[in-house]
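In this view, the complex is presented without one of its protein chains, the others remaining in place.
After this line comes chain A, so read on.
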């Protein structure tokens, strides 16, 4: 997404230091690193482990458990499409199949030009106004292909 910077170990260390004294600091640190760099690269794992007095395996285990955390960079825009039942009831499956075909990617894939990553998500709480999506973190309801294209063009 726009606003992310390249990996910078000194900056990462500063981010970790800012959160390390919080109770249960692992998730806040992983979120803060992903906010800064767009993903959590492997280099971050030993830094977090050392700061929190955890093993690398524990940090890796946490990082790999949660769907949100990305270990590779995403495309310029991240589109999270809701696959849950309320959106299914208003045609989400067919819409998603069409979008994946149109963008030429499967779930978690990034378009060849690096512009768009499509990710599945299970429920955005927009269940009365589906199909729903988060486009670069902002909610979009009553989604169709044209609406998504317009949002991406405006972003």
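In this section, a contact is a pair of C-beta atoms (placed from the backbone, for glycine too) under 8 Å apart; a residue touches a chain by one contact, two chains touch by 3 or more; residues count from 1.
FYI, contacts and distances are computed from a predicted model.
The unshown chain of the complex is recorded in UniProt as "Formate dehydrogenase", chosen from "Formate dehydrogenase", "Helix-turn-helix transcriptional regulator", "Amino acid ABC transporter membrane protein 2 (PAAT family)" or "Glycerol transport system permease protein". Across A:13, A:105, A:123 or A:152, the residue that sits in touch with the chain not pictured is A:123. The hidden chain makes contact, of the residues A:11, A:31 or A:100, with A:31. Residues touching the missing chain, restricted to chain A, are 23-28, 30-31, 52, 58, 61-62, 65-69, 80, 84-90, 121-130, 132, 134, 137-142 (touch as defined at the top).
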